[in-house]
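Reading through the structure tokens given below for one structure.
Left out: one protein chain. Kept in place: all the others.
Going in written order, the chains are labelled A and B, and every chain counts its residues from 1.
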Amino acid sequence: MADLMTHGAILIIAIPLLAAFLTPLVGMASQKARNILVVVSLLFVVVLVFALARDISINGIHVYTLGATAPEVTTPGNFIVPVRIILEVDGMSMLMAMLWSIVSLAAAIFSFSHIANETGQNRFYTLLLLMVTGGFGMMFTGDLFNLFVFLEIASISGAALIAYRTKFADTQEGGFKYIVVSAIASLMVLFAIGLLYAQYNLLNIGALAEVIQYTTVDKIALALLLIAFTIKAGMVPLHLWFPDAYSVAPASITGMLVITSHACMYAAFRVCFSLYGNMLDAPVVGWILIVFGLLSMFVGVTMAIFQKDVMRFMSYHAISQLGYMWVGVGVGLAVLGNAELLATYGRDAMSGGIFHILNHAMYKPLLFFTGGALFHMTGTRDLSKMGGLAHKMKWTAILYIIGTLSISGIPPLNGFSSKILIYESVYQFNAILTITGIVVSILTLASFTKAFHSAFMGAELPEYGKVTEVPKSMIIGMAILAAGIVFITLFPSLVVDRAIQPAADALINQGAYIDAITGAIP
Amino acid sequence: MDYIPLDFPFLAAALLVGISFYIIIFKKNLTKLIMGVAMLASGVNLFLVALGYRAGANAPIYTDVPEGPMVMSIPQALTLTSIVINVAVLALMLTMVIHIYRHTGTLDSEKSRKMKG
Partner (left out) sequence: MLSKIVRTAANQLIVFIAVFGLYVIAHGHITPGGGFQGGAIIVSGVVMLLVAFSSHEIKKGLRERVLSVVESSGALVFIILAFAGIGTVFFYNLLLGTPLFGGIPATGPGPGNIWTGGIIPLMNFAVGLKVIAGLSAVVLALALFSSGEEVEE
């Protein structure tokens, strides 16, 4: 078992890749075997992720060098700097990996019935597994260029999956917007990597963090990296592609794409905290993140109120909830230089933001899946055409209610736990942030209640007489996420102590990140 | 090559990036947008290869190389990876534009928009 744990990090990335390459061959033989292959590989990855998380909480940061004589040999014999592709896994990476593994398993199970009538399903599952690989690669890597490569893998497979249903026109338009925006953002990341390499001849994040200073070229590189990652994570004012792309995709893919946005947000945090650390002008960058986070919260919820398309409505709410995370971690970044304020409320604000990432990853895909269930049964996404579906689709209605109570921050569900943590710590920084957060929560609750009323309540419409409950695999997919919500609801302090506080500490503690790479000289 | 100043590749890369941003923001034809993204990729690739150059050095190959320093080889590896990725992105974009043309009959981005608000 210990042997499996030393190779754990690379196995989590390589097993979905192997399954992705096996899927076309197996799928040509039989469809059931391919479905079983997908589920078994994702289940194995979930088990590995949780075992590795336990191992890291006991033993500290894991470093894995691909192709060396032993996993921790980052600087072999006669080299002065670390060479080869190095994976570096700490608390924050493991938190993201845990939620990505659960959401991808739920999405794969949901897809079994949702796309059962489409052609070309082999390609769908291959692309889904490639997207899983890309996500894990972004979360585990310790190397800037590797981050770029896995970001592109996830973006290309995501765009191909958005445009999967080729018989509709709007899917193609959404996919086109997604791939153009992703290509531009990735090329900006590559430009910034080139700038940093020209200055310091290093690509490894830990090795760069030791020698980086804050010259003009470094400021340009930081600006390019932050703009690129915030474009991909849907921050206002660069969010215009977000609802178009996320509303037309198959519902399971939209759930996974939300986590890809979280992973890009994670990459932005890696750059700010672990790469630049205390070198950057912490109050300025922190305040920029806070201001745009506030704007995202507000614009997201106000644009969502008058949407008729149910998936578009939920994507605007996703923008608004992502704003909460930017505000929480932005407050932590703004007080990064000031150790006393950091201990008072900075660390709690970061914990709140990171906890909100975990909660959002549980309830947002659940809400998207219920939207997908509505589309599957009625054939339309337009809320004004639906009505009275609660009579037949009882489970979907209950799961939708759980999701609504979570997203609005109603106690005792998990959304409330993270929002109260953000409100209490951010209030000590600046009171306006808390007040805006509370107002946005109230507006969120109002808009979701209106959508519930128009879709589920009311008399049964005659054209939906044949509607039944959705197929079992879709219910199982949604139930996995609902089980995650219930777990976090029942044990919030356990989750915060064991998973969230270590993640916040891992981001703040840049020294440990550097020592794991450079301290391992044989 | 002493009469071309060493900054020239960087100026060319900046020009390519600038023109491509102009095309992406201001042009309406979808095919021109794809060409703009391809030009942006070329500009960034040129920048990456140019930053590895050392004056008077040889190509980074072992076989029969003359004595002396070698040009930096890591940016060339980065450029290669970037070219491969951009091939995939361009293929995907072209396929989507073909589908959009089939469904809406026009390549104008204003007229083929279906989603507003």
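Please note the rule applied: contacts are C-beta pairs under 8 Å (C-beta built on N, C-alpha and C of every residue); 3 or more make two chains touch, one makes a residue touch a chain.
Predicted model only: the values in this text are computed from it and were never measured.
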item	value
Of A:5, A:51 or A:68, the one touching the omitted chain in the full complex	A:68
Chain not shown, touching residues in chain A	7, 10, 14, 17-18, 21-22, 24-25, 28, 64-71, 119-120, 166
Those residues of chain B which, in the complete complex, touch the missing chain	59, 61-67, 80, 84, 87, 91, 94-95, 98
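Here is the rule we go by: only the chains that are shown with their structure count from here on.
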item	value
CA centroid of chain A to CA centroid of chain B, Å	29
Chain A to chain B touching residues, read off their complex	145, 149, 152, 156, 159-160, 163, 166, 168-170, 172-176, 179-180, 182-184, 186-187, 190-191, 193-194, 197-198, 203, 243-244, 247-248, 306-307, 312
Parts of chain B lying in touch with chain A, wherever the complex brings them together	17, 24, 30, 33, 37, 40-41, 44, 47-48, 51, 74-75, 78, 81-82, 85-86, 88-89, 92-93, 95-97, 99-100, 103-104, 112-115, 117
